[in-house]
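Just dropping this structure here.
Presenting chain A:
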Amino acid sequence: MQFSPERHDTDILILGSGGAGLFAALHAQKAAPHAKVTIAVKGLIGKCGCTRMVQGGYNVALAPGDSVERHFMDTVIGGKWLPDQDMAWKLCKTAVTRIHELENEIGCFFDRNPDGTLHQKAFAGQTFDRTAHKGDLTGIEIISRLMEQVLSRPVERLQEHRAVGLIPSRDGSALAGVLFIDMRSGKFRLVRAKTVLMATGGGPTMYKYHTPSGDKSMDGLAMAMRRGLALRDMEMVQFHPTGLLAGAGTKMTGTVLEEGLRGAGGHLMNGDQQRFMFDYDAGGERATRDIVSRAIYEEMRQGRTSPHGGVYISMAHLGPQLVAEKFKGMVKRCADSGFDLAAGLVEVVPTAHYLMGGVVVDTDTRTALPGLYVAGEDAGGAHGSNRLGGNGVANSTVYGGVAGDVMGQDCLKMQALHDPDETVLDEEMARATAPFAQKPGDVTALRDKLLDVMWEDVGVMRDADGLQRGLHRIDEIDDELSSTGVAADNLAFNLSWHDWLNLRSLVDMSRVIAQSALSRENSRGAHFREDHPDTGAMQDSYFTLATGSDKNISVARAPVQFTIVKPGETLLGADEAETLVGAAE
Partner candidate 1 sequence: MSGSEQFLDVSIWREQDGDGHFQQFAVPRRDNQTILDVVAWVQQQRDPTLSYRFACRVGMCGSCAMMVNGAPRWTCRTHVQKVAEDNHLQIAPLRNLPVIKDLAVDMDPFFDKWVAADAVFEPSQTRHDPMAPIDPQDPMRVAASEAIECINCAVCYAACDVVAANPDYLGPAALNRSWSLLNDSRDAGQAERLKAVSGEGGCHNCHAQQSCARYCPNELNPTVSISGLKRATAKSVFSWGK
Partner candidate 2 sequence: MIRPHRSHSLWYAFLLHRLSGIGLALFLPIHFYMLALALTDPAQLDGFLAFTDLLIVKCAEFGLVFLLAVHMFGGLRLMALEFLPWSPRQKTYAATAVALAFFISTSFFLQAM
Partner candidate 3 sequence: MLTLRLYMAQRLTALIMAPLTIGHLAVMIYAVQGGLSVAEILARTQGSLAWFLFYGSFVLAVSVHAAIGIRVILYEWLGVKGVMLAGLSWSLCALLLGLGGRAVWAVTFAGAGA
């Protein structure tokens, strides 16, 4: 089969339309008003990705008494001293500007206090009530407003365009463009650009239970690795303790039941309907995400499970009426799945939520490959080993905007587009069309297999044996995938082909996660090694750096640079209280 891509040119190309992608488009257009800006995205503009799914809210140090320093310290301590401090600092500092931009220029509604000021609440792991929000649907508000702004501007839209390969210039010195599949027609399209932002949003969807949207399959990270870029912190997969468990046959399984349920006093109970959290931690149900996730996992491993193999969350003791009022959206969502959250028991399970790891970037979102910029969940560094609730969307909007500014400026300095390396182009097309040469097979079953492997061997709790076994099984799945085909008779909007491609990226990135997890022989934040439960000395903190492609992955360690504050020190004054949570109430 012979494929040749349609060719298309632009100045600034943005992959993804989450918080990072949309912000980048707006900023790029402002920074370079005459440049052509193009957004290419796997779904519809603003309607895919995870930013839309943000519930809790947006961390920003705004209120009197709070400070960028305090936000920064929470971020660094929450990340167990692994964050890149310059990135974390810029995140906390710029979030203040960004929230004003969201409110004043983009038109977002954020909830107010009776006196008219912004209402902020506390997410776990914070020392201040810092999370701005719009009810418990903050992401819908942020993305809908950004989407309107983008749609009303002359930004070129390539919707349902899946990026499949980054194509370097002929001399290899820079990025020339990106190869896409126009999903609606099934044809290839090569888009050349002076600058490209990758904002495809990571997303650990290779776990049996996961929260991110169905369009996310770590394509971006897989593409970046194939161009030789290093990924850091890839072992750091955050699990949310309470994903809905509604059985294997429904896509609703894995979706988040919000943190606030536990915060409000919800009980977790095992299959015997006994509370168990206090057996693990003095904080009980209110302990941090990682601790609760591990406790639930342990109960499950001991076989004390609910019918679908998880545990229960129970809210009824708080008064069904009150629960129905306070958590209206969650109650309705559970009801749609046949559960009564207000008065009954709902089955839950830890669910893979966020990938802290990602491409190594500088604080201007530049990467080692000139012309390629990375922002949002695709970029590693800002969160270290653990992301605080509320720092995810702050990160994607802050750095998306930064990327737009920087790309706009850089693009003004560049004269011509690069000619693509046709060999790489052909390779990438061959890679994407590989399944057409094989006999059609059951991609879904194979995907389920990978999801089980990752959950069992590279999941909430890890050890060397399990990780080795996991790697071995991943290789098997890899081989099986290579011999599993997709019928090529009708490629227009062919989801089965895209399922195959999704699984390709997920297999590649699963290996990187497992290898990185094997390499880190201590336990920090989201990464827990049963054979190395200690955290290691903070001042000797290192992060993992994975490079290579396909089956040849190597993981190195690099020391964390404490550029702003060293372990044991703080930016807060000696007279400042350790925590001010709830002080305002």
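Everything below uses one rule, namely that contacts are C-beta pairs under 8 Å (C-beta built on N, C-alpha and C of every residue); 3 or more make two chains touch, one makes a residue touch a chain; residues count from 1.
Behind the choice of candidates: all candidates are chains of the complex that A comes from, given by their letters.
Since we're looking at a predicted model, the values are computed, not measured.
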Task = Could you work out which candidate touches chain A in the complex, given the options 1, 2 or 3?
result = 1
Inquiry  = List the residues on chain A that touch candidate 1 in their complex, please.
reply    = 43-45, 47-49, 52-53, 97-98, 100-101, 103-107, 109, 111-118, 134-135, 137, 139-141, 144-145, 147-149, 151-152, 184, 213-215, 246-247, 249-252, 255-256, 333, 336-338, 440, 443-444, 486-487, 489-490, 492-496, 499
